[in-house]
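Shown here: the complex without one of its protein chains, the others still in place.
Then we have chain A:
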């Protein structure tokens, strides 16, 4: 087991880094909640997303109290939890995922379930499954630097911090220095899924950050729901993240795989 982990972290280059080396624009990152719509959908959603052309996939670890999320993702969290999703089960589902899926995978989750799972064990299991990066939105920077960073690094996991339109320039620099993989640019002052369309003020913020010359690639998320918003976001960043709009697709009637394909097609082509 340990051997395999060492190979993952030392020999192979992290898949997120590799992605941004070969593709620096129109990178599509898609978010879904593990355990939604059905408990065992995780791997089939991953496969369908990869075949449809997603460049990066973010799997949400469901939590009972997702304060940064709007109604759509909240509801997917509730369904996933009542389906019986747990972090332990997610790790089991992802165990052999690298035999079937090769796009970079990021786990996103509120900190409490991870703390209960145990941070060392969590990171080791992530590495074991072939997870490439983590987004833990309520992890404070100082705690990341003092406690989490060494464990992430030991397991070859990259760390993404968020910035928002209200984040000060000094803090954006600090975040850029402590992020690896990519920066998650929250498009507006909002919870997930709250706003539609991209305003001039938002574009001005995208441009302002674009001109800062940050070290890390940037992906814009929140309110990206279709081709129009994806294109707009990509003008001033390396790509964008679709969350709530994709959760709605997963909730649609009909064949899930073809729904996914139709949706992703519309966004990127």
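Simple rule for what comes next: a contact is a pair of C-beta atoms (placed from the backbone, for glycine too) under 8 Å apart; a residue touches a chain by one contact, two chains touch by 3 or more; residues count from 1.
Rule of thumb we're sticking to: contacts and distances are computed from a predicted model.
Enquirer: Would you mind picking the UniProt name of the chain not drawn here, from "Tryptophan synthase beta chain", "Amino acid ABC transporter ATP-binding protein", "Sulfide dehydrogenase (Flavocytochrome c) cytochrome c subunit" or "Lactate utilization protein"?
Expert: Matching the unshown chain against "Tryptophan synthase beta chain", "Amino acid ABC transporter ATP-binding protein", "Sulfide dehydrogenase (Flavocytochrome c) cytochrome c subunit" or "Lactate utilization protein" yields "Tryptophan synthase beta chain".
Enquirer: Could you tell me which of A:190, A:210, A:226 or A:262 touches the chain that is not displayed?
Expert: A:190
Enquirer: Could you tell which one of A:88, A:173 or A:227 touches the chain left off the display?
Expert: A:88
Enquirer: Pick out which of A:164, A:178, A:210 or A:226 touches the chain that's been left out of the picture.
Expert: Checking each option in A:164, A:178, A:210 or A:226, the one touching the absent chain turns out to be A:164.
Enquirer: Write the list of chain A residues that the hidden chain touches.
Expert: Residues 63-65, 67-70, 74, 78, 81, 86-88, 110-117, 137-140, 142-143, 161-164, 166-168, 171, 186, 189-191, 194 of chain A touch the chain absent from view.
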